[in-house]
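Here's the structure we're looking at; comments come further down.
As you look at this complex, bear in mind that one protein chain is not there, while each of the others sits in place.
When the chains are written out, they are named A, B and C in that same order, and each has its own residue count from 1.
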Amino acid sequence: MPELLEPVILGQGAPGRRGVVIPEAAVPAPPLSAVLPAAMLRREAPALPQQSELEIVRHYLRLSQLNHAIDKGFYPLGSCTMKYNPKVNEWAARLDGLANIHPYQPESQLQGALEIMYDLQQWLCAITGLERCSLQPAAGAHGELTGILMIKAYHQHRGDARRTRVLVPDSAHGTNPATAAVAGFEVVTVASDSRGLVDLADLKTKLDDRVAALMLTNPNTLGLFEEDILEIQEAVHAAGGLLYYDGANFNAILGTVRPGDMGFDVVHLNLHKTFSTPHGGGGPGSGPVVVGKALEPFLPVPIVARDASGNYRLDADRPLTIGRVKAFFGNFGMHVRAYAYILAHGADGLAQVSRDAVLNANYLKAQLKEPFEMPHAQPCMHEFVMSGSRQKAKGCNTLLLGKRLIDYGIHPPTIYFPLIVPEAMMIEPTETESKETLDRFVSAMRSIAREVEETPAVVQQAPHTTPIKRVDEVLAARKPVLRWRA
Amino acid sequence: MPELLEPVILGQGAPGRRGVVIPEAAVPAPPLSAVLPAAMLRREAPALPQQSELEIVRHYLRLSQLNHAIDKGFYPLGSCTMKYNPKVNEWAARLDGLANIHPYQPESQLQGALEIMYDLQQWLCAITGLERCSLQPAAGAHGELTGILMIKAYHQHRGDARRTRVLVPDSAHGTNPATAAVAGFEVVTVASDSRGLVDLADLKTKLDDRVAALMLTNPNTLGLFEEDILEIQEAVHAAGGLLYYDGANFNAILGTVRPGDMGFDVVHLNLHKTFSTPHGGGGPGSGPVVVGKALEPFLPVPIVARDASGNYRLDADRPLTIGRVKAFFGNFGMHVRAYAYILAHGADGLAQVSRDAVLNANYLKAQLKEPFEMPHAQPCMHEFVMSGSRQKAKGCNTLLLGKRLIDYGIHPPTIYFPLIVPEAMMIEPTETESKETLDRFVSAMRSIAREVEETPAVVQQAPHTTPIKRVDEVLAARKPVLRWRA
Amino acid sequence: MTYAYLPHTPADRAAMLDTIGVPSMDALLDHIPKALREVRLDLPRPHAEAEIQQRLARLAARNVSTSQQASFLGAGVGHRYRPAAVDQVASRSEFYTAYTPYQPEVSQGTLQAIFEFQSMICELTGMDVANASMYDGSTAVAEAALMAVRVTGRPRVLVCGSVHPEYEAVTRTYGQGPGLRIDSLPARSDLTDVAAATAALTPDTAALIVQVPGVLGTVADLSGLAEAVHAAGALLVVVADPVALGVLEAPGRWGADLVVGEAQGLGNAMSLGGPHVGFMSCREAHIRQLPGRICGMSVDAEGRPCFTLTLQTREQHIRREKAASNICTNQALNALFATIHLALLGPEGLREVATTSALRAHHLAERLIALPGCRLANPDSAFLNEFVLTLPIPAATVRDALLPMGVLAGLPLDTWWPERTHDLLIAVTEMNGAEDLEALVSGLTAVVTAQGGQRPQEALHA
Partner (left out) sequence: MTYAYLPHTPADRAAMLDTIGVPSMDALLDHIPKALREVRLDLPRPHAEAEIQQRLARLAARNVSTSQQASFLGAGVGHRYRPAAVDQVASRSEFYTAYTPYQPEVSQGTLQAIFEFQSMICELTGMDVANASMYDGSTAVAEAALMAVRVTGRPRVLVCGSVHPEYEAVTRTYGQGPGLRIDSLPARSDLTDVAAATAALTPDTAALIVQVPGVLGTVADLSGLAEAVHAAGALLVVVADPVALGVLEAPGRWGADLVVGEAQGLGNAMSLGGPHVGFMSCREAHIRQLPGRICGMSVDAEGRPCFTLTLQTREQHIRREKAASNICTNQALNALFATIHLALLGPEGLREVATTSALRAHHLAERLIALPGCRLANPDSAFLNEFVLTLPIPAATVRDALLPMGVLAGLPLDTWWPERTHDLLIAVTEMNGAEDLEALVSGLTAVVTAQGGQRPQEALHA
């Protein structure tokens, strides 16, 4: 029976081995039992590893080498904007003056950090075309919750208790309905039409005085721009609802189109997507929220403000605020990286980012049209969704196409999302990939399409080149083993 | 025909792509041709890569993953002391105040750096039992050249022009004879006896008034302590010669035995071996030289000194100095790392380092005695040399045994050195390896010994698990391709 | 202008437009209403990398970091030693430039690290299962409250005074969703009296939330609390500090149903309050209601044990509006920092860090209460490494007076509760050696003794 590639670190080593030596207390040392309630004293040591620094370093280095990553190869995971994470941003976030500062230090000692947050708030307002920004939310979903709770407070403040519904397109990301539900709203799904866009007629039937808001991603999760956006915003506002912008796809229009101009009342951005802060194996992210005049009073506190003499301070004196959504001031380390990213581009650079992202997506779509089913023919924005239905008919579904792509050194795209496309495969190349890399991706996908025809077994048993073969995901859920035990 | 695992970076990319953007000159910009002689202006741009930052990062990350390294697994390369490189040392060397300082800054701005060098000079004197230390040499061989040139100056200063010979044991590392030759001496080899030690009788026959010095490594390159060292030093000094100590094997006696007490006149140490500064893929190293009273006047300049008021300064006022062996003050980055390494151990810790190094080597030797030929039965010090002669007789020489070890995730030991042992395999585990790692090494070597008996082909075609198979080293020398051409 | 992160040359763009079959970039965008495409952003000009470094170095230099002073600020953010190996290993590209491990065959590194994080949290808390991470301690507590409501079907949550005030505030905001009602007990004091807590339980109470050590550092004897809470049909949620669990009993052993909290103090920078890393652990019975990602073991096609995300049916990308929580991106990399940190410390190292911090805190407290007019706010409560010193003059005045001496004396409690003007929350850790303790004692002595005649500032420059 083969073993784990790398043994689990817990239980490794031997008592007495130490990965790091801690300084002596160097003060009189009464036993802790003399100062703490006996019942609260720990009886059994936690079974943590007991290894030298070398063994710990080797363990995690060997684990790291089992990962695909942007710095290793193409990672076209749709809706995640896996663009390059610039190295100067990592240098900046580790500066002593930005890493080793405590949120409760007096503002006089934090002017540099507060200036970074203040400038980023201003820049994100300029970029989105809206009024005021809060950097507090820790990720996109957290920004969604913040936005939807502000919308809830807005309607309550107007005594408008009937607005208990939030409209969500059927193509929306799972966090949208989940957020609306967690915020206490009833979720009503709006259908997409044959163009893959919001079905205006269906929307209008569902717009009434019970609707608090419509949550939209533009371009939507099919990578298509909602061309009727001006008509949509008019209809929603006419019905007394507000318009929420999910910023996950903002890389398509960054510097080119602004949600504020489209009539959105509140936007969340994902700094770990559009603004290049690293995805970190699943996080941390940052989901700043930018709002128009209507929702400004309800922003979480504190907001960074600047007084006449140019000093920066934390303004918590906002009576209508929905309160805090997170301790302290948000993921400041991500604010530093986004700040550096915006500095590297300026307005023209950011516009070029979104243009190249759209160019790259269309370049791939145009060349994969022929072997793969394309549900929508019109040009896409920064990503496109194609279907593996033709290949599935020959015994190789989208999951397997993705597994085979791994053998070509490329991370599979997002699969089986959005749900409205059968055997969906969502491809988002981002602007940081070169033409050569895109050409290699096209030739890989064409080669796989040929393999499906000629040697399907190769695709069905993929991946072949990885240290572990296909993983049994059903077993993991049936008999969950979710921790190491001594 | 298979291709290179990773294309050579030169010639990659396209004109206009940039890995880093340089600030504008922001000053009036006359063409350089107006200020430089026409003949000296470059006509053709060098064919360097033209790629984005992402492509460059991917190229070198993928290259790095092709390397074995200490942080990945066991690396028992004899005579190289591949011990763990502590991470706090890397943090220290990158501090702004230690990395971004220019050697020509006034001493008033360098007191922290000079204190580090001064303390390290003192500590290395204490550790070696000698008088004064120069940190200037850039590696062991460079320290050897410095020591031998000081010996040459010492004899010349005494008007003793007959001393044109340097005695070198047959087991000595290649740098010893090469150094003596480069320094203008005639090299005379001293034989080893059946114990694998310097043959006293042969030494005494070669000791006369033409001998400038004897170069010794103790323990020697067989990993055996030169037990007759006190008799040797007496004989050499009686004949008017000086005793040079090659510090490459110092990890065996660090903190336990001192070269000064053994009667050596000059020692070089390898900070990148004994004191854990990283091997860096072949460098940088640092070869400080420590001398007794006799050679003190000849040390290279400058030496770091401390005046009465505790200020540190560079003392170049040494009339008999052999002069500079390197611009500036030596590999300061390595001094910082060695400084931190010594702080982490103190005297007791350093003694434990050498004891565990000797324990580990004997632990391996005791268990490999039986399947492999051991030329010398007595206990070894920090390393031991065994022979693959039995296995060679069955068609698997030492080179192949090493290649097969790669498949077990272990870097081959040093092979075919010292030359006096046929099919030599020099194994130096170092003190930073755990018992579990040593046990895995023993089982791997025993398994290979069995394979030589039962399935020799597996050993003959090794390595099997590496991205490239056995390399044709003859072809590389016959038709050398030593650079990329457009 | 050229950009280091945009590889396309004009020739590349022309060739690609040609392959797509459109004359220009605008042709690809012309389905977007024209009015929306005339945009001029008011942003700084593009900066070369050297200019970015210079600008951020200057901004960093305008802050005073904790390395430049003796810092006694805790209050939910750990001023802890971070071994050099943690950042150097966790910051390998293969960890920080990967995303959520959707494809197990190319993400076993991230997956096993998550599994080890989950296992270590269970070892520390004594619980059965832990998720991959939450945003931070505050949102972990809020999600615990919502989870208790889901599990018990009850609408109220009882928050003890020991819980960090910002954690309670975040829970209130989250509570606006399901209309959660929060009772706090007792307002603004750290004392957790089991009897008083038990009395405040009602049939509507979904959970009692208690923090050990409390936000003011106290370690109450909570024997019997769990029994009382369970008897009332509610869940016991314990907010714990993983470093303190090096010496304090695992809450799982004294009846906790949910153990949550902040793990920033394990190897993560303070970074002005984020990114930190929340943890959330529960009993076997409540796994299906636990929010967030979870990694479990499985086998591959050749029978080799391996890891994969599992129980995803709880999550938003599958359950959508029925999901336990809307969390998608979490704090994976910060959890990795905590995992490597714990692996380096081991049980003995963690115990030593907690013990050294506590012993130094008790030693400091003894020296400070010897100063005129100074006393412990909770003299009868046991504490670990944080305590409240009541001062003869406003704590904010003392704090400001010590800044020029290079001492961050602690948190004036009127930051949270306006009426507690004379109370200073002081945290002591393994970072505060003898020099730090002396600096605080002499600083306070100068300020406090001077308050007799001169105003403190004058005393300083006498």
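Heads up, the rule we're going with is that contacts are C-beta pairs under 8 Å (C-beta built on N, C-alpha and C of every residue); 3 or more make two chains touch, one makes a residue touch a chain.
This one's a predicted model, so the numbers in the text were calculated from it and none came from an experiment.
The chain not displayed here makes contact, within the full complex, with A, B, C. One chain of the complex is left out; on chain C, the residues touching it are 4, 49-50, 53-54, 57, 67, 81, 83-84, 92, 344, 430-431, 433. One chain is missing from the display, and on chain A it is touched by residues 13-24, 51-55, 57, 61, 86-88, 90-91.
Heads up, the rule we're going with is that only the chains that are shown with their structure count from here on.
Of all chains, the one whose mean C-alpha position sits at the greatest distance from that of chain A is B. Computed from the mean C-alpha positions, the centre of chain A lies at a distance of 20 Å from the centre of chain C.
Separating the CA-averaged centres of chain A and chain B is a span of 48 Å. Among the residues of chain C, those in touch with two or more other chains are 3-7, 12, 46, 49, 51, 83, 85, 88-89, 93. Those residues of chain B in touch with two or more other chains are numbered 13, 17, 21, 51-55, 57, 61, 86-87.
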